[in-house]
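All protein chains but one are shown in place.
Chain naming follows the written order as A, B and C, and within any one chain the residues start at number 1.
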Amino acid sequence: MKSKAVVNYAEEKGSVEIREIDLPQIGDTDVLLEVANVGVCGSDLHQWTSDHSWPVNYPVVLGHEFGGRIAELGSQVSGWKVGDRVVSETAAVIDPNNPMSKIGLYNLDPTRKGFGYGVNGAMTKYVRVPARCLHHVPEHVPFEQACLTEPSCVAYSAVVSNSNVRPGDRVLVIGPGTIGILCAAMAKINGAEVAIVGLEADRGRLKIAEQYGVTGLVGDATEWAKAGDGLGADLIVDAAGHSSTLQIAMNLVRPNGQITKVGWGKQPCNFSLDPIVQKNVRLQGSFSHNWPIWEKVIALMASGTLDVKPIIGGVWEIESWREAFEKMHHGEVVKSVLKPA
Amino acid sequence: MKSKAVVNYAEEKGSVEIREIDLPQIGDTDVLLEVANVGVCGSDLHQWTSDHSWPVNYPVVLGHEFGGRIAELGSQVSGWKVGDRVVSETAAVIDPNNPMSKIGLYNLDPTRKGFGYGVNGAMTKYVRVPARCLHHVPEHVPFEQACLTEPSCVAYSAVVSNSNVRPGDRVLVIGPGTIGILCAAMAKINGAEVAIVGLEADRGRLKIAEQYGVTGLVGDATEWAKAGDGLGADLIVDAAGHSSTLQIAMNLVRPNGQITKVGWGKQPCNFSLDPIVQKNVRLQGSFSHNWPIWEKVIALMASGTLDVKPIIGGVWEIESWREAFEKMHHGEVVKSVLKPA
Amino acid sequence: MKSKAVVNYAEEKGSVEIREIDLPQIGDTDVLLEVANVGVCGSDLHQWTSDHSWPVNYPVVLGHEFGGRIAELGSQVSGWKVGDRVVSETAAVIDPNNPMSKIGLYNLDPTRKGFGYGVNGAMTKYVRVPARCLHHVPEHVPFEQACLTEPSCVAYSAVVSNSNVRPGDRVLVIGPGTIGILCAAMAKINGAEVAIVGLEADRGRLKIAEQYGVTGLVGDATEWAKAGDGLGADLIVDAAGHSSTLQIAMNLVRPNGQITKVGWGKQPCNFSLDPIVQKNVRLQGSFSHNWPIWEKVIALMASGTLDVKPIIGGVWEIESWREAFEKMHHGEVVKSVLKPA
Partner (left out) sequence: MKSKAVVNYAEEKGSVEIREIDLPQIGDTDVLLEVANVGVCGSDLHQWTSDHSWPVNYPVVLGHEFGGRIAELGSQVSGWKVGDRVVSETAAVIDPNNPMSKIGLYNLDPTRKGFGYGVNGAMTKYVRVPARCLHHVPEHVPFEQACLTEPSCVAYSAVVSNSNVRPGDRVLVIGPGTIGILCAAMAKINGAEVAIVGLEADRGRLKIAEQYGVTGLVGDATEWAKAGDGLGADLIVDAAGHSSTLQIAMNLVRPNGQITKVGWGKQPCNFSLDPIVQKNVRLQGSFSHNWPIWEKVIALMASGTLDVKPIIGGVWEIESWREAFEKMHHGEVVKSVLKPA
């Protein structure tokens, strides 16, 4: 049995195409997951445009934001049954003996490999998934939304696990992409007053962000950040993909405040970090997520507290992957979702 | 100039009456505050029924939940002006050299004295207030609501400062009085799924609690607490005034979870605390509040995130104090508010 | 092949004897461990005197504080080899899918079973151990000391993981048994000024405690606790096996301080817990330990920072278990250690 898959077959820019692939063989502790929906991530786009900074095992099926039903169980899998509605974490291969894995932070195990770059991902009909990666999805949460558990977990990790937001805090998010908007939504759910700042070109995405009860700002966020007692925002979430935004964050954060950096920036910082010392500020990097974060985010979706519908720009069949990728690449939609034929 | 005041004049049960008192003399670092509204607290009722456990400086004007305008400034007061709309903290007298005061926890300075029992409180027209106790109230927050900043701060302290609620957590509050309902509201604002449990007689108050988006429960909360993964609630807030509820809390809290005790109970615990050890649970006492908590709660009221209107059962003139006290004492209203003539 | 073992064969008081047992069969993910030394725990004594409060799978080999060399490997064990010097954690059976296990707190999985009561323990020559329980022990740490990693982890968990000691803090430990003395040592290592308080009968054990640079006190600890600024100790570790010591702890802890309860007490508390509310105190239960704690404690032993020699009262052959148990039961030694023939 063959299935169509969105395959990234080489390092050269644009090396993505539809290919027919075999049904994956699963191991004793794996399940075979029948994909219902899979989100397109910025990192899928980066591999497509060859603008990525991580090693890829070519050829590889793209896609790591996915959910579906269990189609088959490995011989040693317990606690799951065929037909279960699930979403999957992203660390497909980990070393269980690594000290990070031993403390539940397998997402920081330096030897890990993820879906969509290290092993075959989910932009196809069937994907092999270790049972330890699975989480139940309640019946009433549609897969089109459930497949966005992953980026929601990135946001939860940044805003909740790696930060310390308290009701009444002022939180400023820089960069209204998927992660930025979800970070803003998460800070709002956490009781903060939230603004999200972008560029002129981001007006459409800021409009979407405002559906989460946060303030959209274009350009300079100083006035918003210094409102209140004038000392700055309690937390700045830097979700923009450029080193320079850190300088804005250092200016607008209050003394003893926090900047959480979830956006990457491979450019050198052409400025000093002395304000971090002078203001006694915490600059916290945030990377991915782990098991308890997935459970909390699914609980938030199940109760309706977190609604990801506003950021979904459309659902495309896998064969129309290019349109889905391009819409997102050009900022016409915040998030594209695919579904297997 | 004389003003009417609700005076608790002796230790005997029922020793409360309206008296005419002189205009207070203020010191160099005080202001004279013209009271707009003052809430009735459970502790005012306890002094009235002589069911209290703290020393009282008889005779004393009752009332420590209050707001109004500044009528006069002490000679060394800076940063305030006559006419400013303010609410006041409750620790009227503190030792600034006490180690607790030195770290901003003057509310735990063992030598402190509060309004309404240690010094004259606000159930009258004018009250003397140290400037360090004041917080600005925005124009659009009416004093009838602003005077409930104090119990809201008790709730913020219990749920936010002394606990560690995260979005998606399950929080169970025991005891639907003013503090319990505000704790439930605060946990909800913090992103939790929240239930509040009471007795049959509490059905009316649970109805009011449900306006905050929380689930009201009568009797046994086990099913709610064990919903989800079956291990229990992440946080139990014990806001009931009886020692026995701790036993319920120990049963329903999850391993490694927290119980925050804001309710008092002078009865001996006729049970063992071994479950706290066995489950590795944190039992956290929570008492009053301090400066940053007041600022956060006012920000929550100003943004409309926290709305105290649902718990206000009515506003009475000071001369009708007895009706206001009795309505609350009998559970007919959650919170009574007074206003000077 | 048969080995002698200290077997607890029934619930009746005194139901412990030497029996010959078969070599354990190991599973795919287990190792066979050849025991070098095994400590006697208070809970072994409690099962012997039938003064315990947990269910026991009779007949069972006692002993859960142990170390030795790997004698055989299960077919799926990786990362270990025959001859490795190891100590073992205590949670012999856990549910890997339990939410507590998923976050690395398998020690709080309610379905877990431990060595020495749930499955056969280590007071014999060979014991079956899941590979996930193992930790490497450096060559220069003798097994007579390494077998005390387990109680040292109980202390680390109580004083470090479940408390928040800072250099210069005042820490008072109540109860100079093995756990109390190790808690005092751990608080000292953490930079605190430490005292440990006991009864007249504890003078010998307090003398041993003083070898860790802590102050031994007999009777009333008030003067020591209130030295300094007079407000009380930052942390009280209640390691005594009686409910009543909590009342002492509540009196001597400073406002906003912490009491960590590692000692059990099945008696009802015949006092109110109001001081916990009034002082805004954290009462934290502490139970067992998990993987990272074991690694830290072994590092402390390997560097010589933690030296358990002072508490070892002697090493007995397994057949002399009764003498080893009795010496400890009567308080003649702090800790007895056994070795297989």
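Keep this in mind: contacts are C-beta pairs under 8 Å (C-beta built on N, C-alpha and C of every residue); 3 or more make two chains touch, one makes a residue touch a chain.
This structure is a prediction, so every number in the text was calculated from the model and none was measured.
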Among C:W48, C:F66, C:F143 or C:Y156, contact with the omitted chain is made only by C:Y156
Which listed residue, C:A209, C:I276 or C:L300, touches the chain dropped from view? C:L300
Checked against the full complex, the residue among A:I21, A:V93 or A:L231 that touches the missing chain is A:L231
Among C:G228, C:G314 or C:G331, which residue is in contact with the omitted chain in the full complex? C:G228
Per the touch definition above, residue among A:S3, A:Q284 or A:S336 touching the missing chain: A:Q284
Hidden partner sits against chain B at residues 78-79, 97, 99, 102-104, 291-292, 295
Which parts of chain C face the unshown chain closely enough to count as touching? 156, 160-161, 166-169, 186, 189-191, 193, 228-229, 295-297, 299-300, 303, 305
On chain A, residues whose C-beta touches the chain left out of the figure: 53, 99-100, 105, 108-110, 162, 229, 231, 243, 246, 255-256, 261-288
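The definition used in the following text is that only the chains that are shown with their structure count from here on.
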Roughly how far is chain A from chain B, centre to centre by C-alpha average, rounded to an integer in Å? 41
Between chain B and chain C, what is the gap in Å from one C-alpha centre to the other? 42
Can you pull out the residues of chain B that are in contact with at least two other chains? 229
